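Then we have chain A:
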Amino acid sequence: MLEVRDLHAYYGKSHVLRGVNMEIMPGEVIALLGRNGVGRSTTAKAIMGEVPPKGEILFKGQPIAGLESHKIARMGLGYVPESRDIFPAMTVRQNLVLGVKDMRHPGKYTIDEMLDMFPNLRARADNQAGVLSGGEKQMLTMCRTLMGDPELIIIDEPTEGLAPKIVQQIGDMIAEIAKTGVAILLVEQKLSIALRIAHRVYVMGHGEIVYGGTPAEFAERDDVRAEWLEV
Partner candidate 1 sequence: DTIKFAFIDPLSGPFGPSGEAAYTSYQLAAEHINENGGVNGDMIEIMGYDNKVNPKESLVQFQKAIDDGARYIVQGNGSSVAAALIEAVNKHNKRNPGDEVLFFNYAAVTPAFTNELCSFWHFRFDAHADMKMAAITDWIAERDDIKSVYLIGQDYVFGQAVASAAEGQLSEKRPDIEIVGNELHPLGKVKDFTPYIQKIISSGADAVITGNWGADMQLLMKAAAESGSEVPYLTFYGGSKGAVASLGEDGIGLLHQVSEGITNLEASDEQYALIEEYKERFPDYDYYYHRVWNVMDMFKKAAEEAGTNDPIPVAKALEGLSIEHAYGTATMRAEDHQIQQPLYISVVSDDVKYGVDNIDLGWELVDAGTISMDAAEQPTTCEMERPE
Partner candidate 2 sequence: METIVFGLLNGVSYGLLLFMLSSGLTLIFSMMGVLNFAHAAFYMLGAYFAFTITGSSSFWIALFIAPVLVGLVGAVVERYGLRRVHPNGHVAELLFTFGLAYLIEEVVKIVYGKTAVDYRVPELLDFAAFEIYGASFPAYRIFVIFIAVAMLVGLWFLLKRTRAGLIIQAALTHPHMVGHLGHNVPFIFMMVFGIGCALAGLAGVMAGNIFVTDPAMAVQMGPIVFVVVVVGGIGSLEGAFLASLLIGLLQNFAVGINLKFAEIFGFLGMSDLSEVGRISVSSLAPVLPFLLLVLILIFRPQGLLGEKEL
């Protein structure tokens, strides 16, 4: 579904991605692990075209590197950025409306279904999204992306800054989404979640993928963990 070949990216002069290779099958949940600052978010951004990518990125067989972001999105690639980027001045409902790419072909979910899934959001459906708490914002962003019916969602650090209980909820939510057949690339720090829901994990270090395998295999590899993920 998604193939990344020898992806490089730069911030100004600093060479952040140094040849990332990975692939994601339809319906698969992949966790991308790694320490802070190794370039996981940058990988996500490069795929989405937010930082200029150098290298090959194929989505459903089509090259998408360097495409305008709305074109990438319209091919079925959803993105939940680290910064969440809800539209603060709009109501929760309006935020969800904007998730729909084309009103003539609405997606699988209706707004109501979304609000049913997240009672927290329903209670605030007509409030301005800017006043939501961190966790509520995270939920909103994911719902909004789902409204656009993506086939693959890239989710960057969904649990950052969230309370343990909410972290669990979010984890459940992602697992739920995965069940509907959507592929997910999950950029995560909290191993507990990543290992619970991922089909495969990649570990990143210094701008490269340094390990790939199933959670079970990964659980065996203390060396990888020791070297690339501090404990």
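How these were chosen: all candidates are chains of the complex that A comes from, given by their letters.
Some notes on this structure:
To be clear about the criterion, a residue touches a chain if its C-beta (ideal position, glycine included) is under 8 Å from a C-beta of that chain, and two chains touch if they have at least 3 such contacts; residues count from 1.
Worth saying up front: this structure is predicted, and the values here are computed from it rather than measured.
The contact partner of chain A in this complex, picked from the candidates 1 or 2, is 2.
Listing the residues of chain A that touch candidate 2 in their complex gives 48, 50, 68-70, 72-74, 78-79, 81, 85, 87-90, 94, 97-99, 101-103, 144-145, 148.
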